[in-house]
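Only a single protein chain was left out; the remaining protein chains are all shown in position.
Now for chain A:
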Amino acid sequence: MTYRLLGHPQPLRCAGIDCKYRKPKNKAERRQRKRRHPPKLAKSPSMASTAAVPFWRSAGMTYISYSNICANIVRNCLKEPHKSDALAREKVHFTVTKWSEGKPEKPTTRSDDPDV
């Protein structure tokens, strides 16, 4: 009954040991009481990340470019002849043309070839 007077929500469930509705025994406990339950950050998964993003995303890279750079590093760790085989698998060459309002703009070629 004492619990209900203090405003305890569930008198039967509480073990009474670490319950905040227990009357503080001394001054130290009274001072501690205020700091026992700090306010929790309302973290819902759908919230836009105000949490720290990884360094590569804040630098503007996508996960794909990040993983490509990591793969390049792994490939460079190989020994010859596997290294040149692996690096040959990495060659990039294509031409991109951006279109705006039905007209193609100047195409840009992204290539690893030195002559293009």
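Everything below uses one rule, namely that a residue touches a chain if its C-beta (ideal position, glycine included) is under 8 Å from a C-beta of that chain, and two chains touch if they have at least 3 such contacts; residues count from 1.
Keep in mind that, in the parts below, contacts and distances are computed from a predicted model.
Undergrad: The complex lacks one chain in this depiction; which UniProt name from "ATP synthase subunit gamma", "Translation machinery-associated protein 22", "Ribonuclease P protein subunit p30" or "Protein YIPF" does that chain carry?
TA: UniProt lists the chain that is not shown as "ATP synthase subunit gamma".
Undergrad: List the residues of chain A that touch the chain left out of this view.
TA: 43, 45-49, 51-54, 57, 62-65, 67-68, 71, 89-99, 101-104, 107, 109-110
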